[in-house]
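This is the structure I have questions about; it appears just below.
Just one protein chain is left out here, and the rest sit where they should.
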Amino acid sequence: MASIQEIQNSIIEDFSFLPEWDERYAYLIELGQKMEPMPEAYRSEANIVRGCQSTVWLHRECQGDKVYFKADSDSLIVKGLAALLMQVFSGQPAEQVFQADLTFFEETGLNKHLSSQRTNGLMAMIEIIQSFAAKCKNGEVYAITEPLQKSTTT
Amino acid sequence: MASIQEIQNSIIEDFSFLPEWDERYAYLIELGQKMEPMPEAYRSEANIVRGCQSTVWLHRECQGDKVYFKADSDSLIVKGLAALLMQVFSGQPAEQVFQADLTFFEETGLNKHLSSQRTNGLMAMIEIIQSFAAKCKNGEVYAITEPLQKSTTT
Amino acid sequence: MAINVEKIREDFPILSRSVNGKPLTYLDNAATTQKPQTVIDAIVDYYTNYNSNIHRGTHHLSNLATEAHEAARNTIKDYINARHDREIIFTRGTTEAINLVASSFGQAFVKPGDEVIVTELEHHSNFVPWQMMCERQGANFRVVPFDENGDLKLDVLEKSLNERTRILAFNHVSNSLGTVNPAKEIIKMAHDAGAAVLVDAAQSVQHIEHDVQDLDADFYAFSGHKIYGPTGIGVLYGKEKWLDAMPPYQGGGEMIDQVSVEKTTYNKLPFKFEAGTPNIVGPIGLAAAIDYINNFNFDELIAHEDDVLQYGFEKLSEIDGLKIYSKAKRHTSIIAFNVEGIHHFDLGTLLDTQGVAVRTGHHCTQPIMTALGVEGTVRASLAFYNTKSDIDSLVAAIKKALKMLGK
Partner (left out) sequence: MAINVEKIREDFPILSRSVNGKPLTYLDNAATTQKPQTVIDAIVDYYTNYNSNIHRGTHHLSNLATEAHEAARNTIKDYINARHDREIIFTRGTTEAINLVASSFGQAFVKPGDEVIVTELEHHSNFVPWQMMCERQGANFRVVPFDENGDLKLDVLEKSLNERTRILAFNHVSNSLGTVNPAKEIIKMAHDAGAAVLVDAAQSVQHIEHDVQDLDADFYAFSGHKIYGPTGIGVLYGKEKWLDAMPPYQGGGEMIDQVSVEKTTYNKLPFKFEAGTPNIVGPIGLAAAIDYINNFNFDELIAHEDDVLQYGFEKLSEIDGLKIYSKAKRHTSIIAFNVEGIHHFDLGTLLDTQGVAVRTGHHCTQPIMTALGVEGTVRASLAFYNTKSDIDSLVAAIKKALKMLGK
C-alpha cells in the first residue's frame, strides 16, 4: 500500500490537471458519488460528526497496528472530501495516521477555496481520525461502533 | 433694562472684537474674576449644578414676574460663562427667559469651541434657568433656597 | 422608477470586484450589506482627522469626535422617528441590544411565574436571550408557531397573551423566510394585554416602514452592518419610561455619575446603558449610511427592491424541483428555497464557484428549520443595489450547478 505522503502527492497531481474550480468540484462530486455506500448500521449517533451545515458519519476501526475508516455525508461535496480522507488514511498504520502532516488541502488550494472549515466539518473529521489513531496506537480502542463486526474495509 | 436679545447681541459684538481664542478666554476669565462674590449661604447643596469637571452654584429667585440669578463656579472659565448667562437672564421677565432662544453661544462660536457641553455643565445651567423661569411664571416658586432672603440681585 | 441602479452600484466599490474569475453577484444581504464609499470615507475621515475619546474631553479633537458621535445619534433618531436622542442606545448589534433588554427589563419587571412570548420565526438572537432570561427569573417561555405559508398564527398569539405576559419579542421581518409580520396589529394586541413589546428590526429597518412611534414599539433593535453601515454598531431604541425604570446593564466608565466604595450612582440616558468607551466611529459610519439612503426617496428604493424580488420569485419557480419556502402574505427582500434531492451546501458551494454569493444552512433559525422539516435552505437576499440581471445570474448558476450535481 502506498504511504500517506505518496497518496497525498498523487491527489495533488490529480488536482493539478484540473485548473478550473468547476472541474475540481465536478471531480469531488464524482468521488462522492462513487464512494461505496456505508452500511446502514454505521449511521449511528456515535458516528456523527456535525459540521455547521452538513452531517458526516464516520465509522472507525482499529485492527492490529492499522486504522480503517468509512464515511458518508448528506452533502456530495463533503462526501467527496471525505473520500479523499479515506484514500489517504484508511488502512494506514495508526502511528503514521497520528503523525501525518496533512499537506494536500493546502497544496490543492482546497483549504482556501472551500467555505470556512467550521462550516463543513472537515477539521472535525480530521481531528477525530487522528485522535482515534492515537488511541488505536495506545491500544485503547478496537472499533468504536457497536456491534463490532469483522472489518469490511480494504 | 435691555432685552434678552439686545444683551445677546452686545455679547456677540464684544466677542467679534476678539478674533483670537486666547483673547476670548482671557475675556471670559476676566468676567469670571470680576463677578460679584456669591453670599456663602447660597453655596448650598440645593444650588449645585454638577458638570462633569467643575461645580457651579446657581441661586435663583422669583420676584413678581421677574427672575433673578446668582452664580459661582470653582472654574474661572465656567464662572465667566456663568457671568454671561447672568447678564442675559438675571432680572428679566420669567416669560421672556422661559421662551428665550439662546443664540449667543452659537454666534460667538463658544458652543463649538468649548469642550463638550456635558463636561462644563453649561447646558445643565441653562436648563435649570429656563425651567425655573417656567415655574416662576406659573407661580409655583418664589425663591428656591432657604432661608428666603430679600433679593440682592440687581 | 426614478432611481438609477447602475449609478447606485458605482457608489459601492466592492460590487465591481470579481470572485473566482466571475463578476460578483452579491445576494447575501440579509447576512450583511455592502458599504457605499461615503461610509468608508466617513471612517477614514474620523481616523485621519479627529480620532479622540469622547464626552469628557477638554480638547478640540474630543469636541469634534463628541459632536460627530452625538450628531449621528440624532440622524439615527430621525430615521426611526424616535422622540428623543436619549432613547437611542448604541450597542454592538441587534444581538446585544436584545440581550440588554432581556437582562435589564427582566431584572426590573419579570417575576417567577410571569410569561415571556417569542415566535417560532425568530433568529436565535431573539430567542436564546429570552430563554436564558426566563431561566434566571423563573418565568415561563412561550413560543408562538407559524403556519405552512410562513405566517405567524395570530390567533395562537392572541390566546397566549394574558395578564402574566410581561413582554413579547418578535421580528418585523424573518431573516430566514422574508415574512413581514403585521407589526402594528401584533403590538396593539400585546399592549391590550398589558405586555411590552420588543421589535427585532434587523431585517426590516432597511427594507420597510421603520417609524417606532407609528408602530408604538416599546423597544426596537437593529444592526448597522445590515443597513449599509459598519460592523460592530447596533441600535437599541427604547421608550424613555422603560429605559428610565430599568437598571443599567454593564458597569464602567461613561455610565457613571458618582462612584465610591459605599455607593455608585448612574448617569442619565442614554449614557446609563453605554458603559465603557463606545465604538466611537460606529455611529458616525452608520449615520453616513443613513445619509446615503436619505439621498433617495425611500419608497422608490423599495419599489425597485420589490420589483427584483417578484422577478426572482417568478424565475426561480420555473426551475424544476425547486421549492420556495417564502410564501407569506407579505414578504420582503428574501427568497428561501431548496432543490429536491440536492443538499443546500452543495448548491451554495457551486453557486460560489460561479461568483454568486448566497447563504445556506439554518440561518440561525433552527426552530424554523425544525418546523419546515429541513436541515437548511438556500437563501438569496436582496438590497436596493441588486438588479434583475443578478437574478438572471443566480438562475443560470443554479442550472449549471444542478447539471454538475447530476440533475
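First chain written, first letter: the chains are A, B and C, and each begins at residue 1.
Just so it is clear, a residue touches a chain if its C-beta (ideal position, glycine included) is under 8 Å from a C-beta of that chain, and two chains touch if they have at least 3 such contacts.
Every value quoted in this text rests on a predicted model; they were computed, and no experiment measured them.
*Asks:* Among C:Val39, C:Val110 or C:Leu152, which residue is in touch with the absent chain?
*Replies:* From the options C:Val39, C:Val110 or C:Leu152, the contact with the absent chain belongs to C:Val39.
*Asks:* Given the contact definition stated above, which residue among C:Pro23, C:Pro182 or C:Gly253 touches the chain not shown here?
*Replies:* In the complete complex, the chain left out is touched by residue C:Gly253.
*Asks:* Which candidate, C:Arg9, C:Arg56 or C:Lys153, sits in contact with the chain we can't see?
*Replies:* Selected residue, touching the omitted chain: C:Arg56.
*Asks:* Footprint of the hidden chain on chain B, which residues?
*Replies:* Per the touch rule, chain B residues meeting the hidden chain are 21-22, 25-26, 29, 33, 52-55, 74-78, 114-115, 119-120.
*Asks:* Which chain C residues would touch the chain omitted from the figure, given the whole complex?
*Replies:* Per the touch rule, chain C residues meeting the hidden chain are 13-14, 17, 19-20, 24, 26, 28, 31-32, 34-35, 39-40, 43-44, 47-53, 56-62, 92-96, 98-99, 102, 120, 123-129, 131-132, 141, 143, 223, 225, 230-233, 248, 250-253, 255-256, 258-261, 264, 275-282, 345, 348-349, 351-352, 356-361, 364, 366-367, 370.
Quick note on the criterion: only the chains that are shown with their structure count from here on.
*Asks:* When the C-alpha atoms of chain A and chain B are each averaged to a single point, how far apart are the two points in Å?
*Replies:* It comes to 78 Å between the two C-alpha centres.
*Asks:* With centres defined as the mean C-alpha position, give me the chain A-chain C separation in Å.
*Replies:* 39
*Asks:* What positions in chain B touch 2 or more of the other chains?
*Replies:* If we look for residues of chain B contacting two or more partner chains, we find none.
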